[in-house]
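Removed from the display is one protein chain of the complex; every other protein chain stays in position.
Which chain is which? They are A, B and C, in the order written, and residues in each are numbered from 1.
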């Protein structure tokens, strides 16, 4: 059957088009900065927001009208699989991502959950084969079930910890079965509500042990996906251990895990942590930790994760600027961890939301390429730091200077040759470039 | 001469006293949890807030009435030295801390600055000797002078970088001369306003080189103070590299500096970064990085550093709880990086502000000791994590479990034995304990 | 049957008690500042948090263990009624509050909802009669149902608007039937997600018309409860019209409603709006708009409504200080709009949470009374503003001064006789008073 009846396959029609069900910027085969848009962006559908979410919020019931809701139980899960591949096809999106509980009912026991997962995974595999669509990453939902009330890999008791481990073990097997290119860990309950009843050291040690076991098991079964940790500072817990990129890198280095993991960065998580998204990407990139992106945007006046579709071109441009500068996303991609607003409850909004996000990212990609090609920022930066290319500056960079050398220089060269950073002009230039591509 | 005429030496008079110029809780020689209060708390006066600040804010001129302001230039610097030791004596505070520019005029040249510093350092040394007061730490102010407009150890040019290095070199020599127990780095300009004109990688590399040079020079001159970095997430820059404890630890590990530095943590910096102060202390402690404390408190409804005197007993109690749990402050101390409000402009407010902070910390110390002795939190924690003490839980902690082991367990033990975290009751207990000491 | 089996009626045992199921401060018949604690505090149970909430959060399923969950449908509603009165009795709480949907199933039609409500309301009335417990206020839940996706009294279409009106009409009838002392309006969906698709003027006009109709109908049926509006700045919508006390007062004055409404103020809503709770109470009080209080506390590091039980004694003391200064709560009360944490999922936590809140408020009441009696703040304030009691200052206050008079004075009296505000000392005094009662 057909689940999405309001639109056919979305085509690229160019900027002049007035058709809301068309791409004006995303042209998959268009070459930008040496690669096609499709190769750069590697878009993915987030299964949970698109096929599971129903529009509930802490003060409201579900609003979403979904054509698969006429089915129940495993049948609904199967309908979602069909809808997923129909949607990917119509949207021209090559990848998808899911949590285990998104695709199959948990059932009454772990055994039953496994059985349901096996049914659906087989179906996903068939669809992947017949459509050519691929799995960007999967993960285990170790935060919704009440058993994880005190954490999962940082659980307060062995029972929840073991259950979480079983879900991850199964997840790794599913990832291997479906050829997943990455496997993600997001620690929704790996944090605390208050330190006064929390043993942070034990919890972090156990979390590291959990990761080591996952690394070992993936190796054992020959699953060579890139492992990713997704930082978030808070929500649902008051404080999450993977607060941001730097915190997660610190954790990985402390426990000898830094060669086994990269980061899955999310825009709205960055801003909740007090950073821009581009900051988080830069931190990951210069530490060799850039893995994949969860694309969305937050509302800067709100203090919770709103996961809106990314439509701010300043943000998409600066995001893609960092990605291009870092050499691209590698095995990662741009996953729309974004939900249509509770007020955008019609099926067609799913298409319009993704079109908004995809066009905004394609637009940002083109603008980013132009910023680099025209050296809009680089020309200022090169001039700004020029004194580190020669003389004592070069000695510093080469690690050959001492405090004594520097003092001797300062005593005879007391005036600093600073130049204006030209922020105001660069910001206007940024607008001009974005709106010229 | 006498600079503080409104009060004599502040004495401990106990809780029943109505005298505002007396301690009701800080009794230096009282033994709590195995040490005297003086040994636990190691209070320090912050020179800048107490002797240099004049009450300006971004919209207002100075308001402070200060008896040393009748002097000018180096004479004012000398008067401040005298006032400092008079104040420490009257307040019964054993330590003080300063930036280079706090104690002496910068003069027109670096040479002149050195000369001024030498005069004052000699004077400080004499006073230390005659009074027994000590230097907790000194540091270089590498953020106020316009030459640091683009950073100091992350400067955009070698001139500013070299000047900053000269200040630090001199600072290390001063620290050695005065027997400073620690030496602090706070990177007020080591960050950025915008990534679009910033080479973060070069700046961080240069920052690490700067630290290595400082470590080398201290070794060369035989200055064995503990080196401390003070994290702050923002202000004055939009984003500072030493964002918080975890970020700083990540940086230190990346550049092989983790054995040479510990952290100087500040309460208001913690909250600006989205953390409680106790979180930052815990993170430092479990990473072996707890160095010293800058004691103050922020206004949680404001988005800038207010540096208020610490008077919230919940905060001082939980701070001292973490300190006691971590085994104490070692060579660090409790430095009042706190300023009397612009509206508290009288000389006597300096005493009243310090009394408020000292009594609140002493009170918090007593409450923290009782919380530990009565196992108020520990009894809940021990029960909460009990399953990791035996069986499979113990195997996990010992690093002997695998995902397969855990799955096998989960398949046969699906119900998690979670217990209430009892937060509401613990919070009331916390109030009750604070009350009872 | 008995729903709460872990504890018997909570008794006042005084500060020395170690019994967690006892009051150490709340002694209902104790006279403080001229009235009994019971008369001052007028505590109320919030039906929704205590009997309906199950511990879900945006990332997690319910965790709460509740003895009435073995029943379904209307039977569960009846069990909740029984549990409510048992709980009120055991906790010694005289009032309760509810939304219509809390007490009865919505059913398939409005008619069915009415029928269910009638059954339960009759039961509540009987229980009130037999126990002496009373209704502090009721309200209509006009935000959860998907029909209110675009608002209720600010709905985008007449259908939802009319439905909301019907719920309020029924609510007024129920309030009258149960002798409710107040009737509350909280506009959970009365706001917007984005201005770009919102007609704010029409929505606010319609909201005012809605309120006028409610006023008229209450008069028509002879229901003389105090009407209350509860401000909140955001959540669930991005921006709510009743942002804070001042905004709501502005709205009421604009539409000629100021004589028909007062405010129901909530602590966590205040802080989300950037205010302290005491600020909101002061604003209401000096505008003659103080109605009732929703007692809870937020986590200042989080950007959403956490509705925690109030345990911060600084907050409860300053809250009760404002209440006493305003002459008391009149027909209002202290309603615990607070939920036990998702991790406090046992039945006994409901008692422990309420005990924490009640003792913290009783403690705050005693401290507030002492602050007033000892003129701790007032003595500073009286001195600070003394110049407005005489001469030109008195003329200003009497409305007799002009700019010319003031200029003439300024030209001859240029020096302002300001005095220190003594904040640091007052804050320590506050701690001392709280911990002395």
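The rule is short, and it goes like this: a residue touches a chain if its C-beta (ideal position, glycine included) is under 8 Å from a C-beta of that chain, and two chains touch if they have at least 3 such contacts.
Note that the structure is predicted; figures quoted are calculated from it, not measured.
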Chains shown that the absent chain touches, full complex
A, B, C
With the missing chain put back, one of C:10, C:168, C:184 or C:228 would touch it. Which one?
C:168
Touching the hidden chain, out of A:175, A:233, A:274 or A:291, is A:274
Contact with the hidden chain, among C:5, C:19, C:36 or C:250, goes to C:250
Listed in rising order, the chain A residues that touch the chain left out are 15, 20, 24, 271, 274-276, 300-301, 308-309, 311-314, 340-341, 343-346, 348-349, 352-353, 355-357, 359-360, 363, 418-425, 427-428, 430-432, 434-436
Contact footprint on chain B, counting only the chain that is left out
55, 57-63, 143-146, 148-150, 188-189, 193, 234-236, 238-239, 272, 299, 301-305, 341-343, 345
Chain C, residues in touch with the chain not shown (by the definition above)
109-111, 146-150, 155-163, 165-166, 168-170, 172, 193-202, 204-206, 209, 212-214, 216-217, 233-234, 239, 243-244, 246-247, 249-251, 253-254, 273-276, 278-279, 282-283, 286-287, 318, 322, 377, 380-381, 384-388, 391-393, 396-397, 399, 401-404, 406-407, 409-411, 413-419, 421-423, 426-427, 430
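Note that in this section only the chains that are shown with their structure count from here on.
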For chain A versus chain C, which are copies of one sequence, does the interface use mostly the same residue numbers on each side, meaning over half shared, or is it different?
same
Where in chain C do residues touch two or more of the other chains?
301, 341, 343, 345
